[in-house]
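Yeah, one chain of the complex is gone here, protein chain that is, but the others are all in their spots.
Take a look at subunit A:
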Amino acid sequence: MAVNGSVPNGTAEAPIEVPALPTVIGVNFGNSYASIAEGLPESIANEDGERQIACAIAFHGEETYIGNQAKQQLVKNASNTIVGFRNLLGKKYSELPKDTATASAPVIQHPDITDEPAYKVQVLQASPSPLPSAVNTKTNTPAVSQTATPRSEPVLVDRVLTPSEVTVIFLKSLLQSAEDFLGKKVDGAVITVPSWFADNQLEALRKAAHAAGINVLQLLEDAGAAAVTTTSGPQAAGLNPDRTQLVVDLGASSLSLTLLSIRHGLFHPLASSFDPTIGGDQIDNKLIKFFAKEFTKKTKTPLAVCPSSDKADIRAEARLRLALEHTKRTISASPGAATCSVESLKDGLDFTGTINRMRFDMEARPIYSAVYSKARELVESVGLDFLHVDEVVYVGGSACLPGLDETLAQGYPESTVTAFASGTIVGGGVGDPTTLLARGAALQAKLLAEIGHSGEDEEVRRAFEQGSKWAAVKATSRTIGILFPEEGADAAGLGGQWIGVVPAETAVPVRRSLSFDVDLGDDAGEKKVGFEVWEVKEGIKVEKVKQPRDEDEELEEDEEEDDEIEVKEKTIEKDIHLASLVLTAKHAQKQKGRWRTKLEVQVLLGADGAVEISAWEVGKEGKGEKTSVSVPSL
């Protein structure tokens, strides 16, 4: 009972305090699959419990299917199912390749708009409600309607949809899923886009998102989203904040590789490549062929697939393709064999086949090798070697396959960190390639939502837009570091302890602070710490080493030549001496008969190329006196 202002039962007051920050999500909108996330380690699942939502829309009668349900329609209702529409956004009909055969609704020229691609699907239009009679009669009395009495049954009509209209429908459903999951209205989103999207494509996507009711905070390129995810949160052990990262995005329909230079969370692409001919679909094709052969062997029924021409074969191929999804997931998750079962594959015959990982990798090997050679090409195009790649990040559903990592592992050294090596790929770990982009976009959305709204902040916000002038920066071309001379060090080498401070490809201005312990020897006299600042040349030394062999082995293959393997090593060569710095240690403390102190060195590299190096001791009472030396600007 509501007595004297007490709260009556059933008030609609929010039970928890709602933070003032807006609700934002990240959307990974791929050509084949999409995912949504909201800053949590796991991405958001849609109503059907899918975290990887297929970019497909199917029309069947009065129903519209979106996502993985729509994919199922590819078997029996292929002509009314639309897939792969994202890449057509903003494109003209004349720009599209015409010869591609698809199992889904074909792309046609829009009947009304010139040079506009479109899809034609058949839908049942719901029986129209009785038309209102002509209302605006002069006497305002009911008058006879001019139109014929409408039919009460749904009519089969052709519906023409442009790619951007399809995108609107799809994005709307994503937004709906996110809002249902969060229970809150979504205020904004960051959507990922491939780096090769042209301006008009970006514009088309922006418009479509706007029409779907999404406030686009930023269109972030895929590699950026991947880098945001991998640079935020707890970092894997052995991962330097300054590192070169190779983002391998192997989606269903394309491969894109990006080599990023990550410098304390600030990153820029060194090189990128895109290949629409390599993708998970190619792996699918190989496997479909494999299973079709097995089917023929088992049942003596001919099944010609990839390409298939007969209607029954086309349907069988679509069935296999859907079933393979599950097989691929099983292969990725466990080392054992995976099955592929299709009921009534062709002529009413069921099929169950198994494939183990070795066989699977054998089938997929050509695709893996293609990725490997592409990656090698990319790394070498900027004068680097696989040795310089500190981290490999896998993105996309097909990148979950362990065989891909095994193939690439032949190239890069053991120290390179991958999600496979650190075991974060399965079970929604941080390295899960299927959700990595959506999570990165969500983190970015959160960052953008937190920017204030004052005048200067607006300028900051604009800096996140595509092609902002603020994104253009200068970067160092060589590594700058400090060298602590050491007694008895190899004179031919660097002659001391080398610590790289500002690596090459670091955007300026930059500040780096280092802290370390210094051994000051065992005599009690005046103690000095000194170091030189050098700019160095980095290279790669290739050595051929003879493989040591076991003796009994030697007996067998005596006539064979000795195996030689190449051993690569990074080399550093002193080039330009920038400055030297000496300071007297005053806060040294004796530990086990040696004098020790703690030193902090800060290197400031200005936008004009001027360097300021400062060093101070850190004692118990805090920072000691600061000693600085500077290098003139360019």
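In this section, a contact is a pair of C-beta atoms (placed from the backbone, for glycine too) under 8 Å apart; a residue touches a chain by one contact, two chains touch by 3 or more; residues count from 1.
Throughout what follows, contacts and distances are computed from a predicted model.
Protein name for the hidden chain, per its UniProt entry and selected from "DnaJ-domain-containing protein", "RBR-type E3 ubiquitin transferase", "N(6)-L-threonylcarbamoyladenine synthase" or "non-specific serine/threonine protein kinase": "DnaJ-domain-containing protein".
Here the missing chain is touched by one residue of A:112, A:414, A:487 or A:566, and it is A:487. Listed residues A:154, A:413, A:509 or A:619: the one in touch with the omitted chain is A:509.
Where subunit A meets the missing chain, the touching residues are 17, 19-21, 218, 220-221, 223-225, 227-228, 231-232, 241, 260-261, 264-269, 427, 440, 444, 447, 450-452, 456, 459-460, 463-466, 468, 470-478, 480, 484-488, 496-497, 499, 505, 507-509, 511-521, 528-530, 532, 535, 576-582, 596, 599-600, 604-605, 609-611, 629, 631-634.
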